[in-house]
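Before any comments, here is the structure.
What follows is part of the complex, with its chains left where they were.
Per-chain numbering from 1; labels A and B assigned in written order.
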């Protein structure tokens, strides 16, 4: 497999089909001005290269590719299958997706295909073969971008084609209808199937649909999307075996199990759209970037889409204020990205995304946005040596699981207010604030790199995972688990033996009852590193069976019962948090847990809001040049950072002596070698 | 008709099909430990006893019945028709219900059948015949539980089968299309039908659907559900004529006219699910329990389902705190129930209700829930003499009507904020707080038992009801009527002659204009027992025509106009409340009205939150043993009650002299003989 990225790539989605060719010439000029090294092209070009079935027009795209080659700009070439042309659903209306409510989704926007559709897949594969054959040896071709944002709009399809494919999938998974009945607990509510033929997708039903059926439909739908992806990838691997492939993931994206998909990508890539109106937007980014890097095994990943400024699809779309785009771009690099690529190069005049910002805005080059793009475009060039370096291996692993999310967020839980993204953030944020690097890992990955493993509300957990966590602690690991973890097995069936079945030994406790809290209710909690605080969302009755209480509920029906516990097992320690603490208390608790585990921040004593990370060049272990420290000021004020070692800021060229100070403006960035 | 209940039955829904048979053995042991005397079994067993059409497997269920017989536990045997097996809709998709919007409701949960479906009914009847024949003489069979929670999810179906059945129903009701046109006021908006063939269910329409058509669709749908019920009941009555039948009603349940259905039950039964997060949950219970008892003509009824602790279907499901389950169970008995039965015996491992609490929780027997169940299980045994006693005849009748609710809650009313359950509660609560027992009766029932009749917002009222209320007052009765009563006839047509047509004479007034209030608006009201208060929701212009103003609006456009009136007619008095008073003012007014009517509380001067009721054994009129007084402390603190007579607490065995005091812990209960 080739190394897909040789520098910090800079560029954007390039959609020349929206413009007359005379604009293309200006594009080339401005791309050079902006420091563009890579474009991703062709994402929505299907209707233009195949205007009628099997009628091909590649001439115009040849010119696009030629232009790029002439300019020395790499093309991350899309397979053009993201959205089928209108003729396809006109001829084959059965490709249109159908919702659980039976509503047909029509053309007129994008992604209007049933992922199980053999018709769509066959047209897509034919296109990909043509494309790969045509451009296999093109000098501009650097990598393949398969599909686009899989599952962004059509997460799941409930049509008859999907239903049949689901039955096939179930047959493969379970072998017999008895096994399916068992896994789905169909003895409940008289749901036992006498044949696979009777099974349907979880379409609209009078009452709560079978949770295991829904869970399997998330799995099946993930596999159906992956099936589309692999259909194309197979063709590419046959025709252009040396060209790396990727597909762009999305943040907090429920339909696609990114840990699984990442195994099929040569490089992991991400679309990330900050919300400038959200003061926590960089925290969401921090979590997502850690996930991307971890999904790719710690290798550099690609930021394949971000907005130069505002987006167009929120209710109220604020622009990125001055400096924010630079800061947030560097945040991606600091957390392991080897590229800064935008959607899109030139802002559309028409269509649904014309108010989405672009590198070349409607206002042209005399704009703050273009200016900031050009300024940033000059910076990656000055730090080309960063390319290929890896974020230093974190000592903390944060466990996330798509299966658990699919199950957790179904109906009829003790509390429907438990949603994985917020819960993950509540555990990642106190580590981020402490400048402690974190991996985000699936439960079946090796835990040996970590001094501390954090398991936030992992509702669904196999017995095997429980065993591995127990062994991890016994062998000296530190573990923090939050409430409502380890409740059900892979088929959403309660683990026998009292909650949380597979974790009772390692945590040294038993949870007898859940006490989900009413909306807006508060529950005082006191003790240890938690101090005096007020929890919300969740409480529960914990019986200590070896663990000790670190903090207790205070007042109310649970007065005096344990809220946070600690259990020493073998050479390690396992903590448990039985409620939701506010961030300050969670921070204080996490600091305590982390210090006990011997996990140090990258730099101690940083001002609030300053993020710091380290990238290393493992192959270049020749001293100073092998280590890069990033400083990013997300705070509202200027920040002063004292350095324990001598360093040079690659962006300014300025050197700082050991013990010297670096001043960071608000939204300021330093890259120290 | 046999007396269906011979003791205060204690037990739960028993769903052994969810468990391997080795668990059944443990079940028997634990049921004895818990004091179980009755289970209700088979509710969702259809798919297991008839796994394929006409292929029967009763063996396993024979063993369940045998186990129960061996253990001396009665079985309330479900007819197993609550939810059809998947094969039925696979073979007969036309049984699937369809919403007003045209959405088909699929299998995967429960109750996915069109109530008018001849296919479903025919399969159901065949099953019931098999079942009844098989277990007719089984020693465990105590009673039949027909269907389950009719209309819980599928309230109304709008499919073609239902449409045809609706036309038949309309033909039966109206005889001619002219009569239908008249009743439905189809001269409005050009809706006149030229033939029954043109009539449809009130499916999605561009504007406000015809209200009389909607009203009749509620009636028809009630009848369609009842048709299913009676189909099964007929079979049972033929095969097991001596075995009593019931079906479980639900609280505030709009689709089923419980007054009408109760006439078909040998004993009325109820599923009631408190919300521990709702501080008024016992008030909802109090109203519902009074309704159940009244629907059954004052006979003992059965609490057939309640949760041992939390449910699983609210947004945030809090558990019942210690003592609450006991208190609320005794509340049911105090208000006339002869049973305390739970959903369900053993908490499910899988399926949509696995987080619904059960008598044997996931945590097993070492849990507060199982402990409290066992403790309570011992109590009914100590008060077996209560069984069959009747709540002492109340002196207050509260009028409720399903037809009026169906009509009131349609669109295009003066205020859509008028919803029957809240309005009923607002009238029941001040009586409950005063410890005044109350019947809940339909408008066509005899009023002679009552010193006071309360008519809350009975929008739809026949002229006949108006006449009866007038005669009732003239003959010495006391009446309190609230606003927006007596407005329309049975076809939702305004009574002629000014509002409230049929009540103008008895109330001695005329309402000229409705002044529904804006959301959050307040209107001061002053005078008499109301004192100074602020009303909301509704006001109106009342002209006195014999009545006197007791309280008046103060300020605003209605300044000085009557808000509450009193009218002496013949030997009685009629009050009218033309606005919504807050509870304190309503309590004060109701006290005044009640005292005027000579209605006394069960015990005077009780601390707030203490409920008291009396059950009597009419056949055992031999002195002390014939009368049972319940004391239930719903308040947050300890309560001290002074007794005017000597009594013995059946739960503790302690005796109290006349004038002595009983202390009730928070959530404490005493049953005094």
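Observations
Everything that follows uses one rule, which is that contacts are C-beta pairs under 8 Å (C-beta built on N, C-alpha and C of every residue); 3 or more make two chains touch, one makes a residue touch a chain.
A quick note: this is a predicted structure, and the numbers were derived from the prediction, not measured.
Here 2 copies are displayed; the structure file describes the full homo-oligomeric complex as 3 copies.
As a working rule, only the chains that are shown with their structure count from here on.
Averaging Cα coordinates per chain places subunit A and subunit B 49 Å apart. Residues of subunit B that touch subunit A in their complex: 15, 17-18, 44-48, 51-52, 80, 82-87, 90, 97, 103-112, 152-154, 277, 309-310, 312-313, 315-319, 321-322, 347-355, 361-364, 367-369. On the side of subunit A, the complex with subunit B involves touching residues 101-102, 184-195, 197-200, 202-213, 411-417, 491-494, 496, 498-499, 510-519, 541, 557.
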